[in-house]
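First the structure, in the form of structure tokens, and then the observations on it.
Apart from one protein chain that is not included, each protein chain of the complex appears where it belongs.
Going in written order, the chains are labelled A, B and C, and every chain counts its residues from 1.
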Amino acid sequence: EGYKIGISNTVQGNGWREQMVCAMKAEALASGKVESLNIAHRNTDAAGQLEDIRNLIQAGVQAIVVNPSNSEGINSAIKEATDAGIVVVAVDQAVTEPSAYILSNNQEQYAYLGAKWLFETMGGEGAVVYMRGAAGAGADNDRDVGFKRAMAEFPNITIAQEVFTGWQQDQGKQQINDIIAAGVPFQGVWTSGIDNVIVDAFVESGAPLVPIVGADNAGFVGQLSSVEGLQGAAVTNPGSVGGAGVALAIQILDGQMPAEKTVLVDPALWENVTEEGKANLAAAANPNLSPEWPVSVSIDGWTTYTMDQIIACKGPGE
Amino acid sequence: MTTTTTNTPVLARLGRLMVDTPLIPLTLILLALIAVLAILNPAILSMFWVGNTLKIAIPLAMLAACQTLTMLTGGIDLSVGTAATIAAYVTATATPLIGAPSAIGIAMACALAIGVVNGIGIAFARVHPLIMTLGTGLIATGCLLVYQRSVISTGTIYPEVLVWLGTGRTWGLPNGLFLFIPFAVLILWVQRRTGFGRLLYAIGSNEAAARLSGVRVWQVHLALYSLSGIIAGLSGLLYLGMVKTASLSLALPLDLPSVAAAVIGGTSIFGGRGGYGGTILGALILTVLATMLTLLQMPEGGRRILYGAIILAVTALYIRLTDRS
Amino acid sequence: MTTTTTNTPVLARLGRLMVDTPLIPLTLILLALIAVLAILNPAILSMFWVGNTLKIAIPLAMLAACQTLTMLTGGIDLSVGTAATIAAYVTATATPLIGAPSAIGIAMACALAIGVVNGIGIAFARVHPLIMTLGTGLIATGCLLVYQRSVISTGTIYPEVLVWLGTGRTWGLPNGLFLFIPFAVLILWVQRRTGFGRLLYAIGSNEAAARLSGVRVWQVHLALYSLSGIIAGLSGLLYLGMVKTASLSLALPLDLPSVAAAVIGGTSIFGGRGGYGGTILGALILTVLATMLTLLQMPEGGRRILYGAIILAVTALYIRLTDRS
């Protein structure tokens, strides 16, 4: 007789989110304490997520792990759930409803860490191409705060070009191609996770490589060790926070309350300049993963599943 | 007897020129945009930039061929983005399992299947193309999601020929032209010099009249939407080689621009008028426009405003110049 | 002399019935869906469920009114989702600064402005409504992004009256009906019993003839798209009260379903035929369908496949039954 846990996610068909869901399933399976997962996994907005959460409440789950589409939009449903005694854990992004637990990647730190490394590698001066995510998205706003904090520490760094990739690979590639073709001078590129296509664009166009900071997506991590002359760094943004969220929910159901309602997972940075960084990269690289999956498939201290379990992407009873 | 003054206003004369040779004003618009670009950043006009622009415009121009052909009959095909995405995704994920040739074969079969279903719904069930293609697009996306769950861990490989076509260059120009130039010549020939092409115009201008002349309209619809599916699949393969990412939404963002390219190129959404020559120019205009907005350092909001405004302005100008009287 | 056999096939007779009273078959389809639901889960048919379904269907039905009215003239309005989103976003973010009444006023003015721009482009520049409304939608989204950057820190408040309308219940039924019932009556009256309504049919059915009868088509287009903007704004406010979230993409996912609701309800995308009664049923059918797919615990892929397939099947069935003259 295990727990019955509900999952709600509102973006589908994106490697990062797929990994998140697989991590949730794998963690539920690996913990051995979960009887069934009830997964609402579709492309929708706050309104649809409200409906999904209410359906989960009706289905009688004991905990809900949710990647909120929006920081306020689903508060009413979360309140209904916690009022009914259900444990709610928001992963990846925060919600403002105080009764929910939050376990998320520290997006501000993510941007700060990468930008700082980039600016240092550039020698503290020069122009940088700043390739953001989707305009208006919460994570993008948080990352912008971190990026600007790093900028403030390096007064001689300027922004050569600021663009929104919309987290779309093709759009990002077209933009960097335009920038290269236009002859805008720049000495570094910071991208919000659209990374391997950027490296591709440099290689294909024959333009001289500059330092590039991206996320720990499998494709980019591979490039960091294989592309000749590329200096770069991958900042971890594990989709496996989903697994951590499930682990947190199980802990709470087991009666172990965390000290804080909000737990931030801090990112790590793996660069390919120092030996230590190279070793980190080599350890993380995994040719079995889809290039869009983050390679950091687990989070120390939280997740307990094996690599094979997350790749298999099977939950309890599947 | 009064003499009619024969000095017609300049605008009207320009209009007549455009009706006769619609490619001229489009070329002028394109050159004007390039001139603006050159003023903004004189360094830009390099061979590299030209090749790059062509490369980006090719998949768009190919998808816009689907819109041009279907719009000639008064239809539209909003499932092309999905068909292209499916072809790309299936190729990338099936290649590790069964090798590139078979994977490409299966991918093209999927794209064709979408076209055939569209054709059947439009030809026999007489569902409006807008609804039909949106519906099959939805269904096909669903199938892709189901498929994706089953291949999640197989990894992806991009067949070399596609990568060569998508990213390689020869004498500074993208290899994609080796696919696109024969393709464009073929489409132009089909549209202007074949019975099938004529029938597209005929159905778009008066379906009842075409029927009375002995045209079996369903045959044309079935062939047309199947062709559209094949073209979309092909564009998807090329796009895969270009972007080297198998995402579930790869070519979806091209759906609306492909319609816009055809409309800007002078093809009427009501059917019966237009052609692929204009569409190619339309695709180039949109691509150059996107570059320009990137270079202008616009924030995202301003970009969208300008992009929308320029598309509307070009369309309105074109209508104004060609449609008076 | 042979006697013509008068026993027409059942399907044809049913067809004639449907042409005369198109609401009957739609009601039957709706009841059939509810019956399927009841079989899947007998517990579901509660007053609560009815109220909930109505509540979800209302914003969709309101946006579908925009599609119905514009489709009667052979047009379409794909900017309604954007207009609704902007109205909602502006209301939520401006209320803390200037109070609810002024905020709502400004929000409705924005929605109206989108409609007026659509109207001008369609009436004077003669841009096709599909292109025009997509274009203004893009521009308006851009403006919203610019606006969002400037109000980022003021926080959001949802005016109480909207929350009451959006989430409250009276005798088990959603308060939204207090807005929707007068609205629906008004639209039905406009469409059937006013000169303006008749002009919509006239323009959709034969614009040239309408012009020759002295109708100033531009006036109708201008009024129509402005009205459509206002309705969209109103739906956005209601939706805001329902969802209590000011997101930048709040009502965008309703764009295509609103078209689907009108089409399923029997309004022709070619203009001249249909009406709002059918659209309301179409919106209910779509809502019940969505509930059903959720209850079935379908994975997302399966959901989309079923959703698309059912919409196409209903449309094709309806065409088959009504169009065989």
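We adopt the following convention: a residue touches a chain if its C-beta (ideal position, glycine included) is under 8 Å from a C-beta of that chain, and two chains touch if they have at least 3 such contacts.
We adopt the following convention: contacts and distances are computed from a predicted model.
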Protein name, per the UniProt record, of whichever chain is missing from view ("Sugar ABC transporter ATP-binding protein", "Phosphoribosylformylglycinamidine synthase subunit PurQ", "Nitrogenase molybdenum-iron protein alpha chain" or "Acyl-CoA dehydrogenase"): "Sugar ABC transporter ATP-binding protein"
Chains still shown that are in contact with the chain withheld from the display: B, C
From B:Tyr147, B:Trp164, B:Phe178 or B:Phe196, residue that would touch the chain that is not displayed: B:Phe196
Identified contact with the non-displayed chain, of C:Pro25, C:Gly166, C:Pro257 or C:Gly272: C:Gly272
Residue among C:Leu130, C:Leu188, C:Val215 or C:Leu252 touching the omitted chain: C:Val215
Hidden partner interface residues of chain B, rising order: 1-2, 4-5, 16, 189, 193-196, 198-199, 201-202, 205-206, 208-216, 219, 223, 272-273, 325
Touching residues on chain C - with respect to the absent chain: 1-2, 4-5, 195, 198-199, 201-202, 204-206, 208-216, 272-273
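One rule holds for everything that comes next: only the chains that are shown with their structure count from here on.
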Chain A and chain C: spacing of chain centres that average the CA atoms, whole Å: 37
Interchain centroid distance [CA atoms averaged], chain B/chain C, Å: 29
Residues within chain B bordering two or more other chains: 145, 148, 299-301
Multi-chain contact sites of chain A, meaning residues that touch two or more partners: 12, 135
Complex contact set, residues of chain A against chain B: 12-15, 18, 22, 135, 161-164, 168-171, 173-175, 177-184, 196-197, 200, 204-205, 219, 287-292, 311-313
Complex interface listing, chain C residues touching chain B: 121, 125-128, 130-132, 134-139, 141-149, 256, 259-260, 263, 269-270, 299-309, 311-312, 315-316, 319-320, 323
Chain C - residues contacting chain A, complex: 56, 145, 148, 152, 156, 239, 242-250, 252-253, 294, 299-300, 303
